[in-house]
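All protein chains of the complex are present and in place, except for one that has been dropped.
We call the chains A, B and C, going by the order they appear; numbering starts again at 1 in every chain.
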Amino acid sequence: MLDSSLFIPTILGTPRKGRQSEYVARFLVEQIAARDRLYTELIDIKNIAIPTDDAGESIKDPQFSATIERADGLIIVVPEYNHGYPGLLKHVLDTCLKEYIHKPVGLCGVSSGSFGGTRVIQNLLPVMRELGLVTIFYDLNFANVQQLFDESGNLIDKSTYIRRMERFMDELVWMSKVLKYGRETVSK
Amino acid sequence: MLDSSLFIPTILGTPRKGRQSEYVARFLVEQIAARDRLYTELIDIKNIAIPTDDAGESIKDPQFSATIERADGLIIVVPEYNHGYPGLLKHVLDTCLKEYIHKPVGLCGVSSGSFGGTRVIQNLLPVMRELGLVTIFYDLNFANVQQLFDESGNLIDKSTYIRRMERFMDELVWMSKVLKYGRETVSK
Amino acid sequence: MLDSSLFIPTILGTPRKGRQSEYVARFLVEQIAARDRLYTELIDIKNIAIPTDDAGESIKDPQFSATIERADGLIIVVPEYNHGYPGLLKHVLDTCLKEYIHKPVGLCGVSSGSFGGTRVIQNLLPVMRELGLVTIFYDLNFANVQQLFDESGNLIDKSTYIRRMERFMDELVWMSKVLKYGRETVSK
Partner (left out) sequence: MLDSSLFIPTILGTPRKGRQSEYVARFLVEQIAARDRLYTELIDIKNIAIPTDDAGESIKDPQFSATIERADGLIIVVPEYNHGYPGLLKHVLDTCLKEYIHKPVGLCGVSSGSFGGTRVIQNLLPVMRELGLVTIFYDLNFANVQQLFDESGNLIDKSTYIRRMERFMDELVWMSKVLKYGRETVSK
């Protein structure tokens, strides 16, 4: 079982116009595609059509729900807005519940300042836990994001981020394998 | 100056259908109306029409902005969703910035469980601070909210909550007066 | 391997005189003793002699370190002091690091107020994560703790807490088994 492929979708957590997080998410997706026995899919919260006159599980998007259900783990690319998470990311996350349980999540903070989204990551921790997700203890931090990508959206100092991402993905893959084993094999 | 009236709007922080927070907000508004030299206004985030294909100050609602600008303090009634804040509340809050600076906010947590929204309040603290708001150190907590109101939406055990609200409002009014003095009189 | 016993020590997280958390910890230890293939041990931070003129791993207590090293998971009984964790608990926790990695922890909040230590639990989450611990998503909450135990230190409404503890322990045992499998079997 542990040899089978893992599916770890990458959530792009903001619809903001001019968002730099999109470059970050595309970089991650590209790098993950290069790994063995691992595949991802970009979930752009901009494209998830859910109502804004209600909240919670009653406005679930069937496709988003099915993707999370199928996932072995998650990556969330999240810019920091006023030291918190983007409202629309939370609005989308709150539409599922059972789909997340006992799955790992890796958080990737993005900020225009020099702290790489550390504060939005801290702000998300209690939410992740309540959703049943296990937040791994490596994060990715993209600080000063406006300076990181060239005009074509390519990461300038690629090697630094590839190295960091390797540690992050190693941990996320490890936790995905372990919790998958647990979900499939260990009864309560 | 300190004798003049204070304006402290009450934000109802969720558009969820069947929301119990609406009863809570209406109770607060009604109680505030009974106090001297203090007036409020219900800001229902359900009625603030802002786009969902962008985020931040560029999608500011002029009326919401003007109301916050005019305010001497804020009350936010906030249900707890997965130990965090409702996404649409944050989406709205993120559209202003300077409007909030050096104003106090009182948080009123609402939950269906027995902990009265303590966790959403903790989750909001860093966001309030970054917006420039000063969160007072009394909160209101409406736990087990489904059991608190009768069929007409009236609080059953009114006296308990009126007593708690008095302490909360005394502190919020005090801080509103003090910070108003600061904004108007003390230069940097 | 999954049939072997699990060792989950219970940390009593305050040295405060007159601490009610001691009754809580003793109740947990007693209940755990009644479960199959599971054993615990009370670690009273009052009894861990570490210096106060330094901090961190350099002042490690060898016995505490060895116990955590041997553990398959942890329970921390933690009273809420000013919405945060007791300083001496943190002082002790900070003396280990590798000993915690990839082990689950269940948090048990204790408070004299009616919110059962929810705030200290939220405050501990980022610390637990950075230590490499996985905080399970059920908590135990002992609210109004002065009213919960009789003069002999016995829980008055035992059945309620036994029921809650069962869910909590089921989850903690599940996660302990799963992460133990991971540590022993799944390579990075």
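As a convention for this text, contacts are C-beta pairs under 8 Å (C-beta built on N, C-alpha and C of every residue); 3 or more make two chains touch, one makes a residue touch a chain.
Remember, predicted model here, so these are calculated numbers, not experimental data.
Novice: Thinking of the whole complex, not just what is shown, which of C:Pro9, C:Gly73 or C:Pro86 touches the missing chain?
Specialist: C:Pro86
Novice: For the full complex, which residue in A:Lys46, A:Arg119 or A:Lys180 touches the chain that was left out?
Specialist: Considering all chains, including the one not shown, the answer is A:Arg119.
Novice: Hey, which of C:Glu30, C:Asp54, C:Glu69 or C:Glu166 is the one touching the hidden chain?
Specialist: Spelled out, the listed residue whose C-beta touches the missing chain is C:Asp54.
Novice: To test your reading of the contact rule: which positions on chain C touch the chain that is missing from view?
Specialist: 14-17, 46, 52-56, 58, 81-94, 97, 119, 122-124, 126-127, 129-131
Novice: Identify the residues of chain A touching the omitted chain, counting contacts across the whole complex.
Specialist: Looking at chain A, the ones touching the missing chain are residues 83, 114-116, 118-119, 122-123, 141, 143.
Novice: Which chain B residues touch the hidden chain?
Specialist: 2, 122, 125-126, 129-130, 132, 134-135, 137, 170-171, 173-175, 177-179, 181-182, 186, 188
The rule is short, and it goes like this: only the chains that are shown with their structure count from here on.
Novice: Just curious, how far off is chain C from chain B if you go by their C-alpha centres, in Å?
Specialist: Comparing mean C-alpha positions, chain C is 36 Å from chain B.
Novice: Using mean CA coordinates as chain centres, what's the gap between chain A and chain B in Å?
Specialist: Here chain A and chain B have centroids separated by 31 Å.
Novice: Which positions in chain B touch two or more other chains at once?
Specialist: 83, 119, 122-123
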